[in-house]
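Missing here is one protein chain; the remaining ones are kept as they sit in the complex.
And then chain A:
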Amino acid sequence: MTSAHTTNQPLLQANNGFLSKVSLSLVLRHLRRVQPGLVLAWSIIGIVTLWAIAPEFFTSQSSTVGVAGAQLRAPSADHWLGTDALGRDLFARIVYGSVHSLSGAFIAVAVGLLIGTALGLIAGSVRGAVGDIIMRVVDVLLSIPNLFLSLSIIVLLGFGTINAAIAVGITSIARFARLARSEVIRVRQSDYVEAGFGSGGTFASVLWRHILPNSLTSVIALAALQFGFAILTISTLGFLGYGAPPPTPEWGLLIAEGRNYIARAWWLTAAPGIVVILVVLAANRISQSLGKARP
């Protein structure tokens, strides 16, 4: 530990000497350190986001109206990923479906992130009875299997994309709360938090200025991870019929509909399945890079 510190020192000092060149060398270093996997992950998320914002730029076909006589076609120049049993273009359906999956995932992550982090922050900084009660509730949430919990919540709230997203979000509250609490407790013990109180800071101002920003790095990494997980779970719920009703081109629903024709038209299940897998993997990769970037 100390030896590493000692030996790094001259390097740091050398850097300080070249302050004028720092910005240039920083850019060069970033260029040299480009990670192809991370670039790929960001481009996948970027493309899927563009699909959600402006699907009409990516396909001229309709996602809901089929072409008569063109059912269950194999992939071709006209229909890049073939057509389904009603003659609808599969590529168009995937492109138009991204808005449902992405917005669902966003709502799910937002619900988990906001409520979970708030609970964790309170539990970590107030402690005592309030903290204990919050954490026991979180333990109960954690002990219920995720899918089972989201199914029960959907049954309470009613079917639909938004409700499915909220249900998935609620299942992730426990995870966010746990992580946020442990980070808050770690940060709370540091000298700079005490110094914040020592220089006359009120509880709220120290919480806002020091504890929250320093606890968030890992929480944001978890949010990226949960984003992929939410897409997967929302697709699962769609597949089971708890999500958006037909003819919404939601990805999970696409897989479910394609399942009946798996022997004749395997691409109907494979293509949306691969898209879901790619987005989930991309979110994981991004989450990993965020987690590493802690100060």
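Here are some notes:
Here is the rule we go by: contacts are C-beta pairs under 8 Å (C-beta built on N, C-alpha and C of every residue); 3 or more make two chains touch, one makes a residue touch a chain; residues count from 1.
Just so we're on the same page, contacts and distances are computed from a predicted model.
From the set "NADH-quinone oxidoreductase subunit J", "Probable glycine dehydrogenase (decarboxylating) subunit 2", "ABC transporter ATP-binding protein" or "Phenylalanine--tRNA ligase alpha subunit", the protein name that UniProt assigns to the chain left out of the figure is "ABC transporter ATP-binding protein".
Contact with the chain that does not appear here is found for just one residue of A:39, A:195 or A:277, A:195.
When the omitted chain is restored, the residue from A:98, A:214, A:248 or A:287 that touches it is A:214.
Touch with the hidden chain on the side of chain A covers residues 1-14, 16, 19, 29, 32, 190-192, 194-202, 205, 209-210, 213-214, 295.
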